[in-house]
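Mind having a look at this structure? Questions to follow.
All protein chains but one are shown at their positions in the complex.
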Amino acid sequence: MSGIFASMIDGLLIGAVYGLAAMGLSLIWGVMDVINLTHGATIALGMFGMYILFSAFPVNAYLLLIPIIAAGLLLGLLIYWISVHWVIDRPQLASLLSTFAVNMMIIGIGTAIWSTSPYNVNFTLPGITVGAYTFTGNHMAAASAAVIIALALELFLYRTRMGKAIRAVADNREAAELMGVSSTMVLALAFAIGISLAASSGALVSTLFPFTILSGASYQMKSFVVTVLAGLGRPFGALVAGVLLGLLEGAVTPFIAVSWIPLIEFGLFVVVLVLFPRGIFGRATA
Amino acid sequence: MMPLLEVSGITKRFGGLLAVSDVGFTVGEREILGLIGPNGAGKTTLFNLVNGVIKPDKGTVKFCGQDITSHPPNEVVHLGLARTHQIVKPLHGMSVLENVIVGACFGRDYLHLRPARKVAMEVLERVNLADHSDKAASSLTIAGKKRLEVARALAANPKLLLLDEVLAGLNPTEIEYMIGIVRGIRDSGISVFMIEHVMQAIMSLSDRLVVLSFGQKLAEGTPLEVARDPQVIEAYLGDPDIATKLKEKN
Amino acid sequence: MILRHPVLYIILAFAAIMVWLPLHGNNVSLREDLILVAIAVILASNLNLMIGYTGYVNFGHIVFYGLGGYIGLYLAAEKGWNLVLAALLAGVGVSLFALVLGLGILRLRGAYFALATIGILVAVQSFVANFDPWGRSTGLYVSFDAYEKLGGARHALWVTYFLVIAVMALSMILSLGIKMSKFGLGLFAIREDEGAAVVLGVNTTVYKAIIYSVSAFLPAVAGALMFYKNGMIDPSIAFEFMLSLEGIVMLMLGGKGTVIGAALGGGLYEKLRSYLLTSPKLSNFHLVIAGGLLLVVVLFAPGGLIGWLYKAVPRSRKVLE
Partner (left out) sequence: MKRLVLTIFVLSTLFVTAGFAQNLTVGFTVSKTGALNVDSLEQYRGFELWRDQVNAAGGIKAGGKNYKIQFVSYDDESNTKRVQQLYSRMVLQDNADFLFSPYSSSLTATAAIVTEQYGKIMLTTGAAEGKTYTLGNHYLFQMFTPGAEYLKGTLDALKAKDPKATIALVYEDASFSVAVVNPAKAYAQQLGLNVVFTEAYAPNTTDFSAIIDKVIASKAAVLLGGGHYADGSTLAKQLYEHKVPLKMITLLVAPDSDKWTELGDSAVGVMVPSQWEPQTAFKAQYGLSGADFAKAYTAKYNAPPSYESAGGYACGLVLQRAIEQAGGPDTAKVAAALNATDITTFYGRTKFSTAANEHGLQIGHAMVLAQWQKDKSGLVKQVVWPLAAKSANLVYPIH
């Protein structure tokens, strides 16, 4: 097997996890026009959630996703109530800053509890070896879990009453309210789902790499890139864009030093923003 | 004599929708040209094409003999073409006076702050807002905000003023007052090109009228000629209210 | 005009006190505290030009400070330039960079612009971390004897302190000057309604690019001075995202859009932070407290301290605006 092929498969696997993280950001952004800056902190909480649960119940780490998703929903409702509910009708800067404030508080509390030292979740699934290259079991499991969660969300948004209400509010909040949708409840739920997605992506990452309370920040950055590539409010598009970003990383790394990747990614990010403000896969401008 | 504004063959397409199609007309010195048409006819789009907020796909706009097609709005103002908005856009966080100073500062004369303040006070007197000059722009009534829109545009010392539905949402007394302001503007030597739905007002104010329907120019002429035009009546039959008014005018 | 403005004299008095306090009794320890306060005021004041005056949230403002630090340190330490000259050139260079960048990204509005500034911060940091002449991730170091040119390290630290105070005073005077000018009026119009501003004749493209560039100048000069004083620079401390965000906290705390508010917020926040960081019980909670403070300000007092003052004592607005 050639190097670039292996590298792209690695990229694809990790890309699914980037995509899952970005789905949370994208959903919240699209539905309520809030850029959720607690995203990174929530990802980190997902990592530590997995660490705590796995330390207490050393079963298959991927089973522990279920309680983490549930806890993420509750956390999301809490964060919504603290930082978003009061400023939802104010200019975007207000929610940007209020969610950032909550982010600082979460990071502060997390630092007080866990310090900024690295932690590990010591759970390993057997990998698959093809030629000289081995793909770890954890990467494959994490990528599969990400895709399953993404599909579940897609089903929820398109097949259930509540999901349809969320999409209606995303399209036009006033119209949805006129049609009897309680927008506060829908917004709170969408936010909670977004946070839960972020937390579960954090939990998946924690099974792959060591992490600190600050690790969420870099995945938050990646989520921005992915969300902008995908276009706002398109959660499943975010998954696809995440996978593409992973593939891009995989395709590029054989030829340049890995340390150049952020420059390429974020340079691309700025260029896409300026040239295609609605995302490469976004809807055409009206 | 050369017309002040000369628009020819202007066309704009949004996706599959032809918003403005091959429209041409002129506005002369000291003239009031009215622009009417059913909702969605492309009137505001036409304004946006004239002052450069959006760029046309085809056609030209000439102002004082100079081609200003696709010039950005801020340059168009410097040349002496100012406008108001249908949905008022006051600078909320600033005072009424500051709003008008902005108009004077960045208008045709590009005044410094101090002379701009003087001009702004004069203009506020003209539209009877001088007593409110220190108030926040956001605290004005809708009538006040409409007058503020006009004042800001006037402060630019324009040769031609585009007024986009300055009468909409006003009560009869306020309409009467605003009509007086518009007449005064023309009498001071400024040409006016205005969109209006209040038929009686536009019929009595305008020297000539242009009728737009589905992005196309349907008719052009004096109010009387336009009102008799069978095509116009047909177009307005979809809007019986206006059709009745047109017939009354006959 | 500006000479008659009371705020000018408040600024000058503030700068004079900042100079006098540590000089009186040769209090080096106080000087080290105050230089951080001055830097906070510089960052908050210049950020205010974007957020407070023009209404554009710049999350990556720190990029100017860091790049200024790199250029300044490179010229002063590696090329042996005079410090003041190196700092000024850093300011000019970074301003030009901002001007070019601004013409591109200022087409974006609202949150999109804010996100682009984050992207730029990360991209620049990554570039510098891979840039050989600037020492990649390890950064640049000043030779210990470089300070001899300024009369030895002890003396050099005082010289850089006075220069930073001067930059601080200039930042505030610049804010005041812009606020009182026609240029400032145009910026406020952009902040309130960019669409209306352009129709009123404001050349928004040029105005935005200029203010973006101007807001880069003094932070870059300050960065050059500060990193020279610190003796080293590396990508992680030059482009600290957290510091960029804290600048926004300072501004919101003091009151965005006002000259005094930006300075007040910068000064207070830095004092609070250094107290929390060195207090053994609270050091772990400084982020929690700072975050809580920001949340309270955003939710309940969007005008910040100055906004609150204006409400409580309406006459104060007449004096300070």
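Brief remarks follow.
Each chain gets a letter, A, B and C, in the order it is written, and its residues are counted from 1.
The rule is simple: contacts are C-beta pairs under 8 Å (C-beta built on N, C-alpha and C of every residue); 3 or more make two chains touch, one makes a residue touch a chain.
Worth saying up front: this structure is predicted, and the values here are computed from it rather than measured.
Judged over the whole assembly, touch between the missing chain and the shown ones holds for A, C.
Of the listed positions A:133, A:156 or A:236, the one in contact with the omitted chain in the full complex is A:133. In the complete complex, the residue from C:136, C:149, C:271 or C:317 that touches the missing chain is C:136. Residue-wise, the contact with the chain that is not shown comes from A:254, picked out of A:58, A:91 or A:254.
Summarising the interface, chain A meets the missing chain with residues 2-3, 6-7, 10-11, 14, 111, 115-118, 124, 127, 129, 132-134, 136, 139, 208-212, 215, 249-250, 253-254, 257-259.
For chain C, the residues in touch with the chain missing from this view are 28-29, 32, 129, 136-138, 141-145, 147, 153-154, 157, 230-232, 234, 236-237, 240, 277-278, 283.
By definition in this document, only the chains that are shown with their structure count from here on.
Chain C has the C-alpha centroid lying closest to the overall centroid of all protein C-alpha atoms shown.
With respect to chain B, maximal separation of chain centres occurs for A (centres as means of Cα atoms). Contact analysis places A-C first among chain pairs (by count of C-beta pairs in contact). Put simply, the C-alpha centre of chain A and that of chain C have 32 angstrom between them.
Rounded to whole angstrom units, the spacing between the C-alpha centres of chain B and chain C is 44. Interface residues of chain A, counted against chain C in their complex, comprise 33, 35, 82-83, 86-87, 90, 92-94, 96-98, 100-105, 107-109, 111-112, 217, 221, 224-225, 228, 257, 259-263, 266-267, 269-270, 273-274, 277. Those residues of chain C that touch chain A in the shared complex are 51, 57, 104-105, 107-108, 110-112, 114-116, 118-120, 122-123, 125-127, 129-130, 137, 241, 245, 248-249, 252, 284-295, 298-299, 302. The residues of chain C lying in touch with chain B in their complex are 181-182, 185-186, 188-189, 191-193, 195-205.
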